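Of the protein chains in this complex, one is absent; all others appear in place.
Chain naming follows the written order as A, B, C, D and E, and within any one chain the residues start at number 1.
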Amino acid sequence: MANKVEEFNTYRAKMNEKILADNNKIIKRIFNLDTNAFMAGALDVKTKELLGLVASAVLRCDDCVKYHLESSKEHGASKEEVMETLGIATLIGGTIVIPHLRRAYEYWEELETEA
Amino acid sequence: MANKVEEFNTYRAKMNEKILADNNKIIKRIFNLDTNAFMAGALDVKTKELLGLVASAVLRCDDCVKYHLESSKEHGASKEEVMETLGIATLIGGTIVIPHLRRAYEYWEELETEA
Amino acid sequence: MANKVEEFNTYRAKMNEKILADNNKIIKRIFNLDTNAFMAGALDVKTKELLGLVASAVLRCDDCVKYHLESSKEHGASKEEVMETLGIATLIGGTIVIPHLRRAYEYWEELETEA
Amino acid sequence: MANKVEEFNTYRAKMNEKILADNNKIIKRIFNLDTNAFMAGALDVKTKELLGLVASAVLRCDDCVKYHLESSKEHGASKEEVMETLGIATLIGGTIVIPHLRRAYEYWEELETEA
Amino acid sequence: MANKVEEFNTYRAKMNEKILADNNKIIKRIFNLDTNAFMAGALDVKTKELLGLVASAVLRCDDCVKYHLESSKEHGASKEEVMETLGIATLIGGTIVIPHLRRAYEYWEELETEA
Partner (left out) sequence: MANKVEEFNTYRAKMNEKILADNNKIIKRIFNLDTNAFMAGALDVKTKELLGLVASAVLRCDDCVKYHLESSKEHGASKEEVMETLGIATLIGGTIVIPHLRRAYEYWEELETEA
């Protein structure tokens, strides 16, 4: 069982629904763009998800990291690819990324136990 | 009942008291400035609180967001004004602001149930 | 004469035009959103521009600060209102905002000599 | 008893071990560098730990702050030295550092009850 | 002729040489890691360079963006791939990334005239 994954996704979905129901045009469009930006284009989806992951990690956004870990996995990223991505994040973003790396690692483990 | 609001305010008040009792001049003065900066001047208090809110949101400081949500509400900001402010924050600060937007939205709901 | 204002606006316009001509949908839409987010809504344009200014200042983006200084002025913000906004930015964002405050002050002076 | 200190250290140790067992060279070397950078050199260890503390505080990394609070204490930093360091952090980094200052203060108290 | 590219690379090389000659072990090793992290592994070099580019862009480091633009190009990244990467950076990092996007676009043009 993977409580943390489920818990995160449930809260995320519930709040997104409320925010979108609220009809703020700017926010709705940003959510919409977010879906579009990660669709296949010149770059494939997996690569885009890894781009999202490294950006989330250097900006130290745990929830964004979780989201892109899950999507990366769904689109075929291996653990090695994810760890190389997080290694680059830690080098570029510095050791302050390490606490987020720990939580990312833990979340990845939960994603794996889920399968 | 609004546990999260109360819990946040209690912890905040308790720790601020301890820190100020400690007599570090620099920290005391910064706390003092913080009170002064949000008083009415060329700009009214509500506008200043929204400035504090957008700055807190783009800097992704959940506790600061909570604090300014509460003060904004106390000084008459409507939900629409707060959401437009958070929409600007999400546009300027990017999608990494979204997890903080979720928590802000949730906290605003709790503030409303309190009234 | 206000060379710096003109120089900034010319470069900005030239590069924006090139980037938009390039037909990257995500970037085009973000530019488009940027225009929409600062239109009058629950909050008036001047307030929104000051929100944009304080967010730009705490994120220490000189070009964004310049842009919002100019728009704030166009929509009727006084020097006092702008300085209170930048004061809040310096308090929330800390003394690392000061170098940007210097450049903001200088740019505001140039905007004033332009009128 | 100091549950929070122990809890933090246990989780940190457990996850670091897993990450290092994973054999990602870049990450292993960064962890290794982290140990080396805080050894005595031209500057003594206490000073280096305070440098680590102020950097962690302005970057608003709670776990990094906790780590350097503990090491600072172990290498002889007094509460006054730590508070002056955190005062500088709050001035340079701004009032958004304050929520982290609260948690740092609380953690320091727990470290003191431990002794 | 591409003066800006040459100018950037010359200054970068000159200062790196001085810094490395100075024999600070931590800094030398970080420079060394930087070379290693972008070598082919589970991910190919082009993908890693795009990861470096998106991380640099969201962290708003113009010099880092320039460096990774040049390496991305050398390892076969097309303009479309680079622009999609920068689009993701602008979405995740927000409109404060736009001034860096302008300079990135300009630098890419200079890299293309160089070929």
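We adopt the following convention: a contact is a pair of C-beta atoms (placed from the backbone, for glycine too) under 8 Å apart; a residue touches a chain by one contact, two chains touch by 3 or more.
Since we're looking at a predicted model, the values are computed, not measured.
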(message) Need the list of shown chains touched by the one chain that isn't shown.
(response) A, B, C, D, E
(request) Determine and list the chain D residues touching the chain excluded from the picture. (result) 30, 33-34, 37-38, 41-43, 47-48, 50-52, 54-56, 58-59, 64, 78, 80-81, 83-85, 87-89, 91-93
(request) Can you list, in ascending order, the chain A residues touching the missing chain? (result) 58, 90-97
(message) Could you pull out which residues of chain B are in touch with the chain that's been left out?
(response) 25-26, 29-30, 33, 36-37
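FYI, only the chains that are shown with their structure count from here on.
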(request) In steps of 5 degrees, what rotation angle do you get fitting chain B onto chain E on the CA atoms? (result) 180
(message) Quick check: how many Å separate the C-alpha centres of chain A and chain E?
(response) 23
(message) Among all residues of chain B, which ones touch two or more of the remaining chains?
(response) 30, 34, 55-56, 58-59, 64, 83-84, 87-88, 90-93, 95-96
